[in-house]
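Just one protein chain is left out here, and the rest sit where they should.
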Amino acid sequence: MAFDNGRRHVPVLHGVDMDVRPGEAVGIVGESGCGKSVTWLAVLRLLGRRAWIGGEVLLDGRPIQDLSDKAIARIRGRRIAMIFQDPASSLNPVQRIGRQLAEAIRLHRGLEGASVQAEARRLLDRVHIPDPAQRLNAYPHELSGGMNQRAMIAMALAGAPDLLVADEPTTALDATIQAQILDLLQEIRRDSGMALVLISHDLGVIADLCERVMVMYAGRVVEAAPVRTLFDSPRHPYTTGLLAALPDLEAPRRRLEAIPGTVPEPGHLPRGCSFAPRCSLADEGCAVLHPALAPVAPAHRVACLATAEGGR
Amino acid sequence: MSATTGPRPGGPLLEVRDLACHFPVRLPGRADDGLAVRLLGRPGVLRAVDGVSFALPAGRTLGIVGESGCGKSTTARTVLGLQAASAGEVRFEGQAVTARRNGAWRALRQRMQMVYQDPLGALDRRLPALSQVAEPLTVFGIGASRAERRARAAELLEAVGLSPRLQGRYPHELSGGQRQRVVLARALVLEPSLLVCDEPTSALDVSIQAQVINLLTDLQARFGVAFLLISHDLKVVRQVSHEVAVMYLGRIVEQGAPDDLFQAPAHPYTKALVSAIPSPWRKEGAQRIVLEGDPPNPAKVPSGCAFHPRCPWAKPVCRTEAPVLTDVGGGRRAACHLLAPAASAAA
Amino acid sequence: MLRYLSLRGFRALVTIFLVLSFAFIILRLSGDPALLILSPEAPPQAIEAFRKGWGLDAPLYKQYLGYFINLAEGNFGQSMRDGRPALDLVLERIPATLAITIPAFLLKIAIGVPAGIYAALNRNSFADRAVMGLSVAGYTMPSFVLGLLLVLLFAVNLGWLPSGGVGEDGRLQIENAILPVLTLALGGAAILARFTRSAMLEVLGQPYIRTASAKGLVWRQVVSGHALPNAAIPTVTVVGFMVGSLIAGAVVVESVFSWPGVGRLLVSAVANRDLAVVQAVLLLVAATMIASNLTVDALYSWIDPRLRSGRGVKAGG
Amino acid sequence: AEADNRPTITVAVQQVVNSGALTPLREQSNVGARVFPMIYAPLIELDRQGDLSPQPGIAESWRRIDDRTIELTLREGATFHNGEPVTAEDVAFSFGPERMFGDTKPLGVDGQTETITADESKSVLGAATGPELPPEVPAIARRLWPSLKEVQIVDDRTVRFVNAVPDLTMEGRLARSGSSEIVSKKAFLAAKDWASWAQAPVSAGPFKVKEFKPDNVLVLEAHDGYYGGKPSVKEVRYVVVPEVSARVNGLLSGDYEFVTDIPPDQIATVEADQKFEIVGGPVLNHRLIVFDKNHPQLANPKIRQALTHAIDRNAIVEALWGGRTSVPAGLQWEYYADMFVDDWAVPEYDLEKAKQLVAESGYDGSPIPFRVLNNYYTNQVLTSQILAEMWKEAGLNVDLQMKENWQQIMEKNGDRAIRDWSNSAPFSDPVSSLVNQHGPNGVQQQLGEWTNAEFNTLSDVLEKSTDPAERKAAFARMLEIAEREDPAFTVLHRNVVFYGKPKAIDWKWSPTFAMDFRADNIRMPGE
Partner (left out) sequence: MASVDDAGGLDRLSGAAEAPGERGRIARFLEACPPLVLFGLAWIAAMLFVAVFADWLAPYKFTAMDLRARLAPPVFMGGSWDHLLGTDELGRDVLSRLFVSIRISLLIAFASTLISAFIGVVLGFLAAHFRGWVEQVVLTLIDFQASMPFMILALAVLAFFGNTLALFVCLMGFYGWERAARIARGLTIAANQQGYAGAVRNIGASPFRVYVLHVLPNIASTLIVSVTLTFPELILLESGLSFLGLGVQPPMTSLGNMVGYGRDYLQTAPWTLLAPSAVIVLTTFSISMVGDWLRDRLDPTLQ
């Protein structure tokens, strides 16, 4: 599968290029607001009618960006499923979990009647919700955040999608629960061989689960590499910054190196490299020239004028 | 920090002894209850905080970690006198802290302040940053004129790293880290000696989190403020604390210096917590202890050790007897039957 | 729950008591029914006699106590106009009133809610602007003007419908009710459309709507299955207020269409200071109001399970 | 039975009765006067559509026995609505204590002046129950018949009305609408209580009550045994349609056969449609402006005179009434016949004179309150605004005050100066109007608005004297006092009633307020 999309009109994404292969786990990291979620919402055309989306989205090599609303609805959930950041508010508060789950099952499995309930129970069981039969009757507010997130995952699994996009599935959760969820995703991926896109801004989470990482900054992919490569030899100054900002439990205590400044607002991007104003390596060239995503090593691509040259 | 109001020589700035905070709640009735009970629910007691003791010297940081709902925030609120304690006492600079909102209570606000998890929610959306920071000065009548107060606020905002250009902005126009800086500045403008930070970074993303953490350390160095830092992120706590307390269901289950505690957690819960933290630098072999189930309901605390239903090493005694916080050596204290002198060799 | 219910019940009683006491004092002190019921030409002796006969010459507190003692015994008093039991007079009018207010109420919902939803789904489109423009016109147009225009069109010019009254033989007839129902419904529908629209917009921005789409539901299913039930919560509040006006809220329409309803009875009873009748109406109005409040709260928790467990605070009006 | 294919007519009225009781003894209003003659049969009635002369009713003939007694011979064959014959006993009962006077005593007997004694025993809010009369009924009855001592049954068909004092107006009182109605004794006594009787009275008029819902509808059904001939309409439905435009629209859309109380400005709307017309004209009622001479600004009669001279009555008649009424010769009616003072007129419109009077009076320009009800009278609000402007012209600062009810209008609180009123002449003698309303026992004096010693002496003469010349002189002088010298009121114009109806219905209106639907007065299209 290959994606190539960009969104102008509202200049939020600026030509994002990414691809996900079947069965692969890809992590997307980046600061808040850099366009991680929007990218995938745009792919699934979940951004509202008047968001302007340009570029091309290919699913199994076929473009899907011009499909009718009906057709795209058939892709959602069945081919590409998505789970969202804040599970409590992403579930319909006035419907029982069971009903929301059953809706997805009916939609994608064509089941009817009692088998729907059975399948719903099985799915809840699959995501390790204790006492699933009873939980089917619970409302989202009656469940903890972790359980809600699991219910969301169960819902996404109902369509047996080829690709699951997990948008910050653990941000709102406790460390212990987070561990449970990450474990669960790992397990599902192992069992079903589906591809996973894990969106997060926590490099630790990504490191746990993914094979390949893409780092996004201000609406662009600035670095893409296999997990270990990225953490061991990050090439983009932004990636380096992110890693340096992460406190660690085990290493000796050091002062954290925060990236100075803030993410530029969409629509008010600096000319040239968007990271230039915050970058310690930036020179005059960075302020005018757009770096393109270029390979620096096998399977490692970086969009940076300074480090790309340095690496050569 | 003014010298006149400093801590009593010798005594800690903040002393908390056997603090408990219980809420009366109604538990859902069961089918075998009478109608009235089923409608009304059964009366129950929610032990949000159940016998917590600690001391915090001036200028130091105590980190409190623990799962959601374990009573961290309630502890903080009670310490600050925002919430009446059910038992135990809180002494601040030798004075008892109560929740009665009288003149003394208000005067105490000058000395102890709070920073919240959600900076956007804690700020008035309709006031620019500078005005919000100047407000406590107005409230306490500090500073001769509006201009003077604003000057002081601006100074402090600058000190927390918010440039004058940003000071006139509204909260929503600031980034999360900047907002948290505004909240910090608002808390610090009165020059308190204690700052309670309730999850000051959980809403922020990593790079901003780093900014705030650095800021906290800097502020402590500069103003000598004592922090009570509440978080469930151990990485953050380790980064800033001088001492860490791990809470589980309203009690402290382990307490000690952060490096030791995280290097070699003693209590099974701490172990699980530490192992659950994702890190890009995790050693390959490190096995994650995934706890089963959700944190139990504080209104239905299990008998014995509250952690036993989730504890992979639970013994029969754990089911019946509640362990007490005891010294387990190396300046560390823990509440676990497994760490009883006999068993501790195994650990 | 029980505590809550008993608190609500107590408050309801206090409210009714306040309403009745207030009306009692106001009506008694602001005019003399004797003068108003007997015409101004009536001889002073007759007026004197009337006052004595109805106990209007007793000290106010005695009349007040007397009223509530009678009420406690289930006696609502009699109309001073014709000596008939006040409650009978009111109950006799209730069917006529309900015959227009209930269909109007349903029509308001049937028009207002879909219009609001449609406008919200097509936000900022021409249709949205048109619906909202009409809505403003709808609720600013005095109902007597609207009623008159409808009569001119449908009764005088087209001759399709009668211009007013309940119909032959005094039995309620559908074609007589159409215009009053329409008049009542259009204004209310306008307000409801406005509220529904904003409730709907609020809901459409919620994350769970996106979740529903992401599931693979087509837009229509998302709207009907997920947006509507959630948008119903604020809408129910407004609808609840409308229930309160079922009994005596149609005064103007009743007089424009010569409809013998409770609203007109209330106005004439107030004009005559016919206390017992006014009180009987007020009692019903207050009771409906309170019942509708309770129903709204019950509906809330039916629609929104989050309110079932705790006593959630509902914001807004 | 054979099908009754007589037509039914629907009349849209502003109100059927104000008081909720279908009896003139409770309801002394113009609206009541519209329907009562269709229900009740009087002893003597007026030639309503004609010259208003007395005509036989239940009484076939009558004669004076002396100045205190009249003897009436009853008609044969008159039946009540319930089919029973009207007897002398019913007549006597109708004027007896049970139905009319309660325990009141006639004026003039044993020096009796106070006619009412109130019953203290009633509960706080107890209404009249049983056949017991509500206390206001005897009071009203005594107003109609202050000195009627008794009605004697001479024989089955002869009764005698005996007064306590000499009274020349007894025939007039008998012919007055609302005071000589005969009811069925049996039906009255059988009623559950007075209230239920008053909802469905049984008399011998052309129609009987079929259904009555106050403020809503009154349905009258033909009383085929009516002595004046079987009605040609089967049913008359009076429906209450309070809004003027609703009545007009209902007429135009064919919902009603008749509509009443049409303001002159609506005439054009109705007559724009060729099929409809407005009929009607002046009735036995004048519109007045009444003064309170105790108000500091009005204490000086010059101011009141100025007020009367500043009014351009003809302009009002033209503008608001489309010239369909006229300004009468003061508070009197032509049907007073011999008692009518020919060379009398209302004060002429003379702005200069008014200004001069104001100047002479030393008026300081402080406001003079004018209390007005919201269109209790047709065009009332408009008229009062015109008046206020006219008075301003004359330099009188009249302050229009809209009030909610009559009590507020009448309330004596130092602020009462000018108010609206109307005055009827229920029978053909000045006693019925000038004395009744403005005399010592009349409302105006009872309210403490005005009094005049000479006027009051003359009132007595008018009431008691049996010498026509003396009475006429007294009346003329009274008019002079009350309208010119020490004005108590001033007459604005004759009141008018307008009815809307299809041209195809042949029907004559009456200046008595009554709407007559008896067979000889209405012919439906196609008949």
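Worth pointing out:
The first chain written gets the first letter, and so on, giving A, B, C and D; residue counts start at 1 in each chain.
Here is the rule we use: a residue touches a chain if its C-beta (ideal position, glycine included) is under 8 Å from a C-beta of that chain, and two chains touch if they have at least 3 such contacts.
Predicted model only: the values in this text are computed from it and were never measured.
Touching the chain that is not shown, out of B:53, B:86, B:110 or B:326: B:110 (per the contact rule at the top). Of the candidate positions D:191, D:400, D:461 or D:519, contact with the unshown chain belongs to D:400.
Checked against the full complex, the candidates B:22, B:47, B:60 or B:186 give a single residue touching the omitted chain, namely B:186. Remark: the residues of chain B touching the chain excluded from display are 80, 82, 106-107, 109-110, 113-114, 116, 121-127, 135-136, 139-140, 170, 172-173, 186. Along chain D, the points of touch with the absent chain fall at residues 244-245, 248, 263, 265-266, 268-269, 272, 315-316, 318-319, 372-374, 381-382, 384-386, 388-389, 400-405, 408. Considering the complete assembly, chain C touches the hidden chain via residues 7, 11-12, 14-16, 18-19, 22-23, 26-27, 29-31, 123-124, 129, 133, 136-137, 139-142, 144-145, 148-149, 152, 191, 194, 198, 201-202, 204-206, 241, 244, 248, 251-252, 266-267, 270-271, 278, 282, 285-286, 289-290, 293, 313-317.
The rule we apply is simple: only the chains that are shown with their structure count from here on.
Centre-to-centre separation between chain B and chain C, using Cα means, comes to 53 Å. In terms of their C-alpha centroids, the spacing between chain B and chain D amounts to 88 Å.
One inter-chain figure worth recording: chain A and chain D are separated by 90 Å, centre to centre, where each centre is the mean of the chain's CA atoms. Among the residues of chain A, none is found touching two or more other chains.
Those residues of chain D lying in contact with chain C across their complex are 12, 18-21, 26-29, 115-116, 118-120, 122-128, 134-136, 138-140, 142-143, 193-195, 198-199, 211, 213-217, 219, 239-243, 245-246, 249-250, 252-255, 404-410, 421, 424, 437, 441, 443, 446. Taken together, the chain A residues at the contact with chain B in this complex read 31-32, 130, 144-147, 174-180, 182-183, 201-208, 231, 241-251, 253, 255-259, 262-263. Chain contact summary for the complex, chain C toward chain D: residues 31-32, 34-50, 52-55, 58, 62-63, 66-67, 70, 77-84, 89, 92, 144, 148, 151-152, 155-156, 159, 162-165, 170, 255-258, 260, 264-265, 268, 271, 276.
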